[in-house]
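The complex appears here without one of its protein chains, the remainder shown in place.
So, subunit A:
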Amino acid sequence: MTTKNFFKTPSSQTFLIIVLLLLIAPLFLSVFRINLLGKFIAYAILAIGIDLIWGYTGILSLGHGVFFGLGAYAMGMYLKMEAAHGKLPDFMSWSGLENLPTVWAPFSNPLSLALIVLVPALLAFIIGYLTFRNRIRGVYFSILSQALSLIFVVFFIGQQAYTGGTNGLTGFRTMFGMPLATDNTKYILYYAAIFLLVLVYLYCHFLVKHRLGKILVAIRDGENRVRFSGYDPAVYKIFVYVSSAVIAGIAGAIFVPQVGIISPAEMGIIPSIEMVIWVAIGGRGTLIGAVIGAILVNGLKSGISESFPEVWSYFLGLTFVIVVIFMPEGLVGLVKKYASKITCPIKKRKATEKASSVN
C-alpha cells in the first residue's frame, strides 16, 4: 500500500481531517476540555480494535474492558511505583501489607511498560486458542467473553491489597519525572494519545487493505467456506483477537495518566458493552466509524451528563436502538448511502461514456 493510495479512500481522508482537528484543538479548547478529549482519543483507539474483531471478523467480544483494564493497570502500577518513591504504595500499607508483592516488583522499572501489550496479548492468545480451536463461536463466544470480564472485576475487587480493590489505583504524581497535574504534561499526553491513535489506525488500515482484510470478512461471511478454501480460520481469529487486545491495552495505558485513576468499574461488563455500542453507532467494518463513534458518543455523554446526569443511560440506550433499527451500518453507512446517491448518476454517466467510446 503506497501512501498515495492511503489518501485516496474517503475514510482515510476523513481520518486525516479528524486528526488535523484534534491537533489544532488546543488552540480553541481549555486544558480541561483537552484532557477530556484525550480520554476520548484513548476510547477511539480501543474502538478501532473492537471494529477489527467485530466489524471485520464478526466476532462479538463483550469483554474488551478486560484488555483495556489490563493495559491501564500495568500503566497504573508503574505510575504508582513512581509515586511511592521506593516505598510501599499507600493503599498496600492501608491493607496491612508490609512488603512489596512480587507482581509489583517489576513495575519500578520503565521496561515493565512492555507489559501493557504483553499481558493482554498473552491472555487473548490463551483464550483465543482455547475457544477458536474448539470452534466456539457466535453468542457462545460473546457470553464467554462477558464471563471473562466478570471474573476479572470480581478478582480485582477481591484482591484489595494487591489491586487497590474497588477504588482501583489513583494518586499518581509524576510520569517519567513530569508532574501529571501541570498543563504542560497534559498537552504532552494529549499529543501522545493522538500519535497512538494514528499508529493504531495505520496498523489496522494496513491489515484490512491487504488480502488479510478480505479473509477476515470472509470468515465473518462464511467460516465454513473459508475452511474449505484451505484456510485455518482459528489462526486468523487468534491473530485478530490478540491484535485487538493489544490495541485495547495501549488504549488503557494512555487513558490512565490522563484520567488519573483506573478502577475495576472500567473493565466491567457495562463499559465493555458501551464500547461495542460506540462502534455500532459509528459504523462497523470501516475503522473510521469506530473513531467517530467513540469520540462522538463520549462527547455527547460528557455534554449530557454535565447538564442532566440522570438521562444519559436512557439516551444511550435509545440511540443504540435507533441505530440498530434505522441505520444498521451506523453513521458512516448513512453517509455512504447518501454520498452514493449523489455520485452514482455521475459514475453511471462516466461508465456509459466509456462504453460508447470503446464501441
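Please note the rule applied: a residue touches a chain if its C-beta (ideal position, glycine included) is under 8 Å from a C-beta of that chain, and two chains touch if they have at least 3 such contacts; residues count from 1.
The definition used in the following text is that contacts and distances are computed from a predicted model.
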Omitted chain, identified by the protein name its UniProt record gives, among "VWFA domain-containing protein", "Urea ABC transporter ATP-binding protein", "Peptidoglycan glycosyltransferase RodA" or "Cytochrome c oxidase subunit 3":
"Urea ABC transporter ATP-binding protein"
Touching the left-out chain: which of A:Tyr236, A:Phe255, A:Trp278 or A:Phe320?
A:Tyr236
Using the touch definition up top, pick the residue from A:Val19, A:Leu207 or A:Leu300 that touches the left-out chain.
A:Leu207
From the list A:Arg33, A:Arg227 or A:Lys336, which touches the chain that is not on show?
A:Arg227
Among A:Val66, A:Ala218 or A:Val323, which residue is in touch with the absent chain?
A:Ala218
In the complete complex, which positions of subunit A touch the hidden chain?
206-207, 210-212, 214-215, 217-218, 220-222, 224-233, 235-236, 239, 285
